[in-house]
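With one protein chain held back, the other chains of the complex are shown just where they sit.
Chain nomenclature is as follows: A, B and C, assigned in order of appearance, with residue numbering initiated at 1 for each chain independently.
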Amino acid sequence: MSAFDTFAEKLSRRLARGTSRRSYLAWLGMAATGAAVFPVLPVSRAAAQSHGGGAARPPITSGNPQDPGDRASCDYWRYCAIDGFLCSCCGGTVNTCPPGTEMSPITWIGTCTNPADGRAYVISYNDCCGVSSCGQCLCNRNEGDRPQVRPQSNNDYNWCLSTESSIYNCSVAAIVGVAE
Amino acid sequence: MSAFDTFAEKLSRRLARGTSRRSYLAWLGMAATGAAVFPVLPVSRAAAQSHGGGAARPPITSGNPQDPGDRASCDYWRYCAIDGFLCSCCGGTVNTCPPGTEMSPITWIGTCTNPADGRAYVISYNDCCGVSSCGQCLCNRNEGDRPQVRPQSNNDYNWCLSTESSIYNCSVAAIVGVAE
Amino acid sequence: MRSTPFALALLLSAFAGSPLSAAAPPPLPEEALPAVATLPENYPKSWVLVHDFNFNAILDGRVVVVDTADTAQPLKGIIRTAQFGNLLFAPDKHEFYTAETFYSRLTRGERTDAITLWDSVTLQPKGEIVLPGGKRQQAVTYNGTFQFVNGHKWAVVANFTPAQSVTVVDLEGRKVLSEIDLPGCSHFYPTGARGFTTFCADGSLTSIQLDDKGQVASSRTVADVQDVENQAQFQNAAMAGQTAWFVTFRGQLKGYDLSGPVARPLPGNLSVGTAEGGQPEWRPGGWQVIAAGPKGLLYVLMSPYGKEGSHKDGGTEVWLIDPASGKRVSRIALQAHSASIGVTNETTPHLIVTRADAGIDVYDAVSGAFVHSLGNTTAFNPILVTPVP
Partner (left out) sequence: MRSTPFALALLLSAFAGSPLSAAAPPPLPEEALPAVATLPENYPKSWVLVHDFNFNAILDGRVVVVDTADTAQPLKGIIRTAQFGNLLFAPDKHEFYTAETFYSRLTRGERTDAITLWDSVTLQPKGEIVLPGGKRQQAVTYNGTFQFVNGHKWAVVANFTPAQSVTVVDLEGRKVLSEIDLPGCSHFYPTGARGFTTFCADGSLTSIQLDDKGQVASSRTVADVQDVENQAQFQNAAMAGQTAWFVTFRGQLKGYDLSGPVARPLPGNLSVGTAEGGQPEWRPGGWQVIAAGPKGLLYVLMSPYGKEGSHKDGGTEVWLIDPASGKRVSRIALQAHSASIGVTNETTPHLIVTRADAGIDVYDAVSGAFVHSLGNTTAFNPILVTPVP
């Protein structure tokens, strides 16, 4: 939790729109924005099938050996607690929303281990909002996910919240720091 | 065309809401309602796949040897010019809309041959409206279908028209007479 | 008399060879139009409500009415539950209620949150209660975010902005009664005469009773009912009468008596038990992983691949636990990797299972025998199964 708090605060400052943070419950219950957290969508990765129709998608890689893996694959290391359509398959990238959407200013944060450098990174899963379901690369992983009773640890919420529209399109997975 | 005209008129009387019929073009262009015609949805039957997931649906039959075939199958004789989700799979029947919908008062009419008695029947393909896409038993057949330039012979229109909502749910295939 | 079958055979053969001959039967009759089906006043107990999350168009969510005994025509009707919507069913009033969110331009424009009242016989809308503030909680479908209180007269709707609160609505009077701030607490379970219980982030629960205006009459907190970090409760509860049963991520069973004004945690250390073959261990897995069945039995969907993060990955067996004896009475091996379960209230109850591939399978709830599959004939993403009471 301390690593989480540290990065929640850093993120909070970076995305800040004010709102002081008094107590845990007050923050959870009343923060209009803050370092809160989460995207969307449940159930098993087995359901995340494509609809048939031709060739497999070639991998989308970073080109950096320190950030290995296919960003269109649910197995990519940053997606350890994501829930939704991968923006890399939707016109965005691993950390950029697709054109036409608005990125949620506050997000659910996971802690994922990078297999290349062994570090645990804090990953921000921002939702992209204002365009209907992308429908590509549905992915749900839940390392560290907890029920909605602890909002900042739950990826079932639709965090298209402080955005102009709450319609959900896809989710990114951006590095916001190293868990210390 | 004469069989069509005869039944179009019969149907028109049955569903009548007024509107006299002056000329062919006037009818096509100006009838607020009438014996007009058609459901929805294109492309090949090959696209009408189910999404996997378990057993095949057992046949839905009439119990009458004179009306043979599976009403959940796109091959059923009455569906020779249908385009859309079969209401038999959506909470309705071959000639009844599902609960919660409204049946379009005017429809596209096809002429299909009943393999049991060899007769050509006039089939009314009414759309059921006000609930979103049923998603089951998509079927598109086009015997006698002509481009939209001849509306009464085209099944690509959404005929959820004189209904409270134009949202399309499914289509029925009701016998409205024998082509004489 | 004996010649009748022959005459019939002759008729049919004449018919096939020369269908319009003098021997042909009269044509099939004209069929009456328009015609719209209705549903029975009292739904058969083989019927369930299946929430279709509709991932590929979340704004077009729906609940489908399904007859689990009818493999030919299982889908009986569709009720709109737009944009992370929720549904409640009051069979005594023959009404459904949906809590939904709409935009004036489908994906953009003006937002309206509303409860719609639907006739359960015609599935036609019969009224609407607009919810103020555009704050209705949107999430993957849980049964605790839209609940009855005060019998079927009122309902509570969860809000999340992320400020947490609950809006109390008078369904019969068709008006909003109140909004109650509940910082740090989520999901609601009907409790006592006119109240609800909610679970809070610090591991406590809070039970609130309302006055006849929908304002807080009493509020009582019970501390330390769950360990959210290590033994969190799956939030979809199984209701056995007025007892809410939860299973935790690692298989503890937690009961709460909700008949009084304050939730009372049931004593005892119940669990689903353990088994061989886990990789590394058996744990509950799926979305709606617990259901209440006949004779007080609890049904829990279990995965052999249990570990941190596996809790939504679905399961392959259903384990039956008798909370009275504390014993596991049987294990049902499922036909397919599955996500959610429910148990019907039929005389011969059935276990209804939604598969990861979106099919729906039906088992004998007592013997565990596979009965039949409905296949993928009703919903794109069946996520919750609510049997008719």
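Keep this in mind: contacts are C-beta pairs under 8 Å (C-beta built on N, C-alpha and C of every residue); 3 or more make two chains touch, one makes a residue touch a chain.
Computed from a prediction, not measured in an experiment: that's the story for all the values here.
Name every residue on chain A in touch with the hidden partner chain.
Listed in rising order, the touching residues are 11, 14-15, 50-60, 64-67, 72, 88-93, 95-105, 114, 116-119, 121, 124, 126, 128, 131-136, 169, 174-178.
In the full complex, which bits of chain C touch the chain not displayed? Write them out.
Touch set of chain C with respect to the missing chain: 54, 56-57, 59-60, 80, 82-83, 100, 102, 104-108, 112, 114, 116, 125, 128, 380.
Which residue numbers on chain B touch the omitted chain?
24-26, 28-32, 34, 36, 40-47, 49, 80-81, 83, 106, 130-133, 135, 138, 140-151, 153, 156-158, 160-161, 164-168
Note that only the chains that are shown with their structure count from here on.
Indicate the whole-number Å distance between the mean C-alpha point of chain B and the mean C-alpha point of chain C.
The mean C-alpha positions of chain B and chain C differ by 34 Å.
Could you please state the distance in Å, as a whole number, between where the Cα atoms of chain A are centred and where those of chain B are centred?
Computed value for the inter-centroid distance: 46 Å.
Give me the residues of chain A that touch two or more other chains.
In chain A, no residue touches at least two other chains, as defined above.
Of all the residues in chain C, which ones touch at least 2 other chains?
In chain C, 357-358 touch at least two other chains.
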